[in-house]
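Reviewing the structure listed below.
Of the protein chains in this complex, all but one are displayed in their positions.
Up next is chain A:
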Amino acid sequence: MQGGLLVILTDKLFYGINYLSGNEFISQLIMVIVQIMAIFAVISLAAIIQVYMERRICGFIQDRLGPNRVGPWGLLQTVADMIKLMGKEDIIPVKAQRILWGITPMLLFIPAALIYAVFPFDDGAVFVDLNVGIFFVMAVMSQSVLMFLLGGFASENKYSFMGAMRAVAQMLSSEIPMAFAVLAVVMVSGSLKMTDIVAAQSNMWFIAVEPLAFIIFTISILMEINRTPFDLVEGESEIIAGPFTEYSGMRWALFFLAEYANLLSAAILTVTLFLGGWHGPVLPGILWFLIKVFLVIFLFMWIRWTYPRTRIDQMMALSWKVLLPLALFNIAATGIGIYIYNWM
């Protein structure tokens, strides 16, 4: 099988381990553990990079400098923040439902990490190539709303509970336009498999075929991952910090990490569905993939620091009255387009 840089490296590693252990089964087991650890390493590293990126980009957009004193160019700023959060006191509210409250940050991490299992990072570099890949992504992505609800409910705090209910309302109404936008892509590529969707874009990226679906998808994924202009779940000026209000120190850091893991997976999803995945000339696939992913993350941050927060009713109206009809229209138009294309 032909493969990209990542696959070649993984194979080399596997042969190395196999040579050392001398047992096929054990080395395969080690490889699985290595791969799972790789996901967590990527998530944590990406979170640190993204937080730094966010603060610098925010600074530049607001005509400031952003963090630049801690380490060279302020690169160690996020590291300092993370270490500080580890050293903070862990406050558990007296009235909180201890067990539920305690496991929520860890549970939130499961869907955030699970979703990485089906992303094609490079030619052939995908952990499990499910034949219902995109369906799996949508299903797992919507799980995180449960954790928000759980955290807000278990905190026994008015603001937390209000934030949790907002999270449910928001994610439900963002998911439906998103699913219909993705459906148009699936119609064009003819498969739910992530690798097939990427392979179908080797000549033409789907952003050119389905521009309307791209716009709908981008807006609704911003709602899905709670980023400004749709960060109503933690809207600071209204409900303090939403479901996270009572969390301090390391527990809150886990929420924070999951949030940035979701941002990364949203960018990867956008790249995979609309921007041709790892396809690109000259450079190896994984490099193209990273370049595109970080450009999309930059786009999301640009949007975040440019627009103010919307109200909850505006957001609901946008998703149910504008995005959903547009997505349905897009599906109809795509169907007619495919019919004409096949007929010609």
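Methods note: a contact is a pair of C-beta atoms (placed from the backbone, for glycine too) under 8 Å apart; a residue touches a chain by one contact, two chains touch by 3 or more; residues count from 1.
Just so it is clear, contacts and distances are computed from a predicted model.
A.B. asks: As a check of understanding, state which of "Carbon-monoxide dehydrogenase medium subunit", "NitT/TauT family transport system permease protein", "NADH-quinone oxidoreductase subunit B" or "ABC-2 family transporter protein" is the UniProt name of the chain not shown.
C.D. replies: So the chain that does not appear here would be "NADH-quinone oxidoreductase subunit B", according to UniProt.
A.B. asks: So one chain is hidden, and I want to know which residue out of A:49, A:183 or A:241 touches that hidden chain in the complete assembly.
C.D. replies: A:241
A.B. asks: May I ask which residue of A:180, A:252, A:274 or A:300 touches the chain that does not appear here?
C.D. replies: The one listed residue touching the chain not shown is A:252.
A.B. asks: Mind listing the chain A residues that contact the chain we can't see here?
C.D. replies: Interface with the chain not displayed, on the chain A side: 55, 59, 62-70, 74, 76-77, 79-84, 87-91, 236-237, 240-241, 244-249, 252.
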